[in-house]
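Have a look at this one.
What you see is the complex with one protein chain gone and the rest in place.
This part shows chain A:
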């Protein structure tokens, strides 16, 4: 909120504060049916070298959050309030030209489906080199060298030759590798991966996650991993934020959220993961109902119509929006009206997890 960051050079490392700070972020879209509150008051911090997993169903606001960090919304139809600071610099309300200069260099994004996210008419190499050239104008030869180097780094064989291939000539896993190479070509300190493995088959998924892991160690970058796959989260994330209806409803370390979750929605997510052993029909316990409309969120706790443990009548679940409150464990916050000991009791006694 202060003006300190306005003139700070973006590439300058400010080690004393988290690389990304999001504070009370709200994103609203105007549509013909009404105002969509896609993100409604999200706050989190992310340091270099750390990975934050954002989990939630479709329409929970996870992708919108990440697009806001890159300033990629059409501002004519979007209202963004709150604060997003990248390396100390406020993004919300920043001049489009200044945000543009930061995109790809300070923060980069890996998209879900690399076949549609890469331009079909340009070669892979050209697209990667182009990403380099945006921030290093005029250095064409160097851009090409750098692109080949990155293709090699992400594990694409014969990068010299593959430089001139088109996206449709690559396999799905190779395309995602190329996408990662493109995102990393300018050494961004913040990498946002929006379901990077959803379109890939399982063995390739593992390779891509390992690659991201290696690259994070090498470049000490901060990563936001957006996914609905809890397996991916448990594998790569340090912290996890669970989103529902545009709100963060649980936040904590990956151990806290995945092994001692306290929000009924998180329980539901964990129970929706099928197990390999045992009876699939017994284990798999999907959350009843469907995600809420972001135009007309249910009153009170947005999850209450689908919650098996709601306190209707005697409790505030359908009346008051629960706040994210600390639990007994440090760093673990939950937005649920149930008393903490009750949540612990229910989880211990009633919730059986198929995956464990």
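Please note the rule applied: a contact is a pair of C-beta atoms (placed from the backbone, for glycine too) under 8 Å apart; a residue touches a chain by one contact, two chains touch by 3 or more; residues count from 1.
Everything below uses one rule, namely that contacts and distances are computed from a predicted model.
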item	value
Omitted chain, identified by the protein name its UniProt record gives, among "ABC transporter permease", "Protein-export membrane protein SecF", "Nodulation protein E" or "Dissimilatory-type sulfite reductase subunit beta"	"ABC transporter permease"
Residue of A:29, A:166 or A:309 touching the missing chain in the full complex	A:166
Sole contact to the chain not displayed, among A:37, A:50, A:85 or A:105	A:105
Residue of A:134, A:204, A:273 or A:321 in touch with the missing chain, whole complex considered	A:134
Option from A:47, A:113 or A:342 whose C-beta touches the chain left out	A:113
Absent chain, residues of chain A that touch it	70, 72, 76, 100-105, 108-109, 111, 113, 116-122, 130-131, 134-135, 166, 168, 182
